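Removed from the display is one protein chain of the complex; every other protein chain stays in position.
Then we have subunit A:
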Amino acid sequence: MSIRVKKKGNQPKDQRETKKELPSEDATSAKAEPEEDSEDEFYDVERSDPVQDIPSSDSVSAAAIVATAACIFPLESLFPWKELEVLVRGGVPMALRGELWQAFVGVRTRRVENYYQDLLASDSISGNHVEQQSNSDSKSSTTDPISMTEKWKGQIEKDLPRTFPGHPALDDDGRNALRRLLTAYARHNPSVGYCQAMNFFAAFLLLLMPEENAFWTLMGIIDDYFDGYYSEEMIESQVDQLVLEELVRERFPKLVNHLDYLGVQVVWVTGPWFLSIFMNMLPWESVLRVWDVLLFEGNRVMLFQTTLALMELYGPALVTTKDAGDAITLLQSLAGSTFDSSQLVLTACMGYQNVNEIRLQKLRNKHRHAVINVVEERTKGLQGWGDSQDLASKLYNFKHEPKSLSIEIDKQNSGDLSHSGSGRSTNADEVLISWTGDMEIDGVPDLQDQVVWLKVELSKLLEEKRSAILRAEELETALMEMVKQDNRRQLSARVLMRVEQEQKVTEDARRYAEQDAAEQRCAAQVLQEKYEEAMTSIAEMEKRVVMAESMLEATLQYQSGQLKAQPSPRSSNSYSPQSNQESAQDIPTRKIGLLARPFVLGWRDQNKQAKPNAEEANNTKSSNEVQGPSTEQKVANGISV
């Protein structure tokens, strides 16, 4: 990073003019939806910069923005790098992405006036050259790259319609721009030329920035960030995969064990991730966020960190897969649905800080040798060995077996070759010589053959052993899993028992309660019975009372009857109305009194209406007291009249 910082420290002069543009930029970036807050912080940082000028212009030209972006970097001593790093990890505002990426890649320092145009200008010339091939020898120095360019041209033409097909920006104009960009790059760096995947990068950049800027950005990415990646041999790309495999093996031993067991190599899936820098592999938002960090950091560390983060996120799910196809399909589809880009970037950057450029360089140096060996073998194989006899093909097959052994054989093999021929080279003649050398070795075929065969056997056995070990491990984990499950089952059984006991207790309680309830019900019933009894007895008593009353009445009637009959009529007349009145008011209480009275009253009230009174007394037994006196009075009046 520090190197890059210095690299960008070259243009402090731009600083003033560009600061003016900041506020208008602010307005533009308001459209950038997802990272609003980080954006604000970003501008806070900017404003705290003491050199800032008065805001003025409101027209936003792309170039000005570019300049702004580029000049964020010059103040290497003043600028809070750490903070910027945090902001970049939080996501670059979409409106600023193009400009910031150019700044990250260092487009300004790379840019050479008219270079792009010159590269494209040779287009027409080269076209002529191909058409007039007879003349082409006159410029012998240029023929080679041009013919190479033509070779790429076919591939570029094939890939133009296959780059984000259907994207509205890639209409005819867009395609032409893409063609120019890729052609210019192929001419700029013939050792890379055109490699599939660059079409996606180029189109992607074209969506974010003007064509020429896209060229310089692409150039920065391929030449610096991915040096040796997309070249003819793709050596660095292969080295990175070996490095990654080592890292994954170290970080996720369990996962790798499982994948080994399924026969899946991590690099089968991660290879395309690296080569495409996750484009088409992750959701767009995540791709953008990864590119933010990758371009900012200036190296490929983020590729490793992101891949490790993805393994961390999806490893647990992968371990459950049962065959290679499922594992790969699952990993691909899970990666394709990594929509939480913040989580991804955060896991990548924070979780794998110890994966840094220094460490990666060491690992790369360690593995590069092996890759170069294989590549050399390959070229040799392509040139001479393809059709050679059994031994050679056996050797070749063998070389794909475990590495340590293959290296051994390799050494031996190369030793043989250097003995017999003039060492290794891709020159056809020399290969021929070495090939004949190989034939010479064949002259002592038995021993040699046996040695090779034994080695093959050995390697086979080793591999079997390895797979057996893997299988054993797998079984062990399965066993552990079963034991765990068993434990869990036991535990749940215990819990179940406890629950059952509790249930029993509650059941008992319930029964008791029921019994109680029943008892209470019984008691209630008893009470009810008693109550009823009481009621009946009350009723009886009432009956008796009624009876007694009626008896009393009867007695009274009888008595009154007797009274009428026996003593003088007068006395009975004067007595009866009074007694009727009284009896209507309070029969029960004054029974005795009533019984005692007649004689007194009978004798005190006398004379006058003996007969009518007697009749009246009979009637008023059932009628009212009120009626009683009034009739009495009437009668009395009638008599008095």
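Here is the rule we use: contacts are C-beta pairs under 8 Å (C-beta built on N, C-alpha and C of every residue); 3 or more make two chains touch, one makes a residue touch a chain; residues count from 1.
Here, contacts and distances are computed from a predicted model.
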Protein that the absent chain corresponds to, by UniProt name, given "LAFE_0G04016g1_1", "ATP synthase subunit a", "Ras-related protein RABA2a" or "GTP-binding protein RAB5": "Ras-related protein RABA2a"
Hidden-chain contact residue, picked from the options A:D323, A:E502 or A:E553: A:D323
Contacting the left-out chain in the complete assembly, out of A:Q155, A:N189 or A:T477: A:Q155
Residue in contact with the excluded chain [from A:E457, A:E540 or A:E553]: A:E457
Contact residue for the chain not shown (choose from A:K362, A:R378 or A:R494): A:R378
Option from A:M94, A:L119, A:L207 or A:V267 whose C-beta touches the chain left out: A:V267
Touch residues of subunit A, complete complex, unshown partner: 155, 158-159, 161-166, 195-197, 199-200, 230-234, 237-238, 263, 265, 267-268, 271-272, 275-276, 279-280, 322-326, 328-329, 332, 375, 378, 381-382, 385-386, 390, 393-394, 396-397, 400, 453, 456-457, 460, 463, 478, 481-482, 485
